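Let's turn to chain A:
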Amino acid sequence: MESKPPVLLTGPHYWDGDFACAEGAIAAGCRFLAGYPITPSTEVAERIAERFPLVGGTFIQMEDELASMAAVLGAAWAGARAMTVTSGPGFSLMQENIGLGVMTETPCVVVDVQRGGPSTGLPTLTGQQDMMQARWGSHGDYEIIALSPSSPQECFDLIITSFNLSEKYRVPVMFMMDECVGHMTERVVVPALSSIKVRHRRWYRGARDKYHPYVPAKDGVPPIVKAGDDYRFHITGLTHDQRGYPVINAECQHQCVSRLVGKIKDNTDRIVILEEDRTEDAEVVVVSYGISYRVATRAIDLARQQGIKVGSLRLVTVWPFPERRIIELAKKVKCLVMPEINMGQVFLEMERCASCFCRTRLVPHCGGWVHDPNDILKAILKGVKS
Partner candidate 1 sequence: MKRLDVTLGQDLRHPLEEYLRMDRIPHVWCPGCGIGTTLNAFLTAVKKSGIPRKDIAVVSGIGCSGRAAGYVKLDSFHTTHGRAIPFATGLKLANPKLTVVVFAGDGDLLAIGGNHLIHAARRNMDINIICINNFNYAMTGGQFSPTTPEKARLTTAPYGSYEHPFNVPFLVDSCGATYVARWTALHVRRLTNSILEALHHPGFSFIEVISSCPTVYARRNRLGTGLDLLKFYRDNSVIKNGANTRECDIRFQEQLIVGKFVDQEKPTYHDTMTEYLSQSVGKRYVPYQGPMQGKEEDGN
Partner candidate 2 sequence: MKYWRKPLDAAQVKPPRGEVHIVINRCKGCGFCITYCPRKVLEFSEEFNRKGYHPPVVLHPENCVNCGLCEAICPDFAIWSTPVEQPEEKKENAGGK
């Protein structure tokens, strides 16, 4: 599969975020998708269902999201690059097997096109309310990687990054779109094949009889094999030792969980992707992600027109949280402002890191629509006075 060029539609297109996400996944070498229809993510599955037969992929519409996520894990262990796509209610159902994916260190991508909640909420309207669910939705302790695109072009670009990160760190990567980005139609430029960097799986290369599934490399991530290659390995969702065998005691639990957490935490600086604008002289920095970033940009421009020194820090990767950079900024600004289309989720993390050094201000929104830039502007104005 890898030797064949992915069928890329190189050139400019007029796509919505969902389509761009599907095309980006194809470009990343994703050839297995199991999904279940749910607004506003369905267009990803629709596009994949149409395109996969042309590029050598297998799409299956499962009976529910529980099954979708399980099938993705199965496909990943068979050696396919696999993903699933859903929205809030389905994302909740997937948490169980996302936990299995974390525990068994299965590379895969979960796309969540967020909508307003709780429960069925606002199926057709936007929200950013699954951010904490992305981080800790499954039971037990773990660290996860989550990215948040803010345009259809980024849906294309960042889903490739998501696959690369999932392969590098052997963890399910959460691709946190939202209804606005998913249904926004914009210019998307698909680059040439040569400029798309796809990371290969971390295949084990040692002797076949010496293989143990969970002997980590230097960065804490173990190399992987796939079913059918005569390694005859065992993986389990139970707490396991390096051989992959269940061991039910506190000592093994400590080793197992601390490595699962550590492989993400210790590599935070390598994982984190941030975009900064005009933070050098800023007195207030607006920290944002996803669609809120674009609204924040407007608010920052309005504030700059009034002569207020405002900068922007955009979280391309939301999890792991960029603690170091937030603290650095907090030490030199008066206030950090975060607009979120929820009642304060990622904000809690920012507050934890920054509140010793500067003031923090949340611009909440219950969902259904994006912020009014003036609300963010008001928070900036209050922030600069403090």
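Here, a contact is a pair of C-beta atoms (placed from the backbone, for glycine too) under 8 Å apart; a residue touches a chain by one contact, two chains touch by 3 or more; residues count from 1.
Here is how the candidates were picked: all candidates are chains of the complex that A comes from, given by their letters.
Values in this document were obtained by computation on a predicted structure and should not be read as measured data.
Asker: If you had to name the candidate from 1 or 2 that touches chain A in this complex, which would it be?
Answerer: My answer, from the options 1 or 2, is 1.
Asker: Name, in rising order, each residue of chain A that touches candidate 1 in their complex.
Answerer: Its residues touching candidate 1 are 1-2, 4, 7, 29, 31-32, 34, 53-58, 60, 62-64, 66-68, 70-82, 96-97, 99-100, 167, 199-203, 225-238, 245-246.
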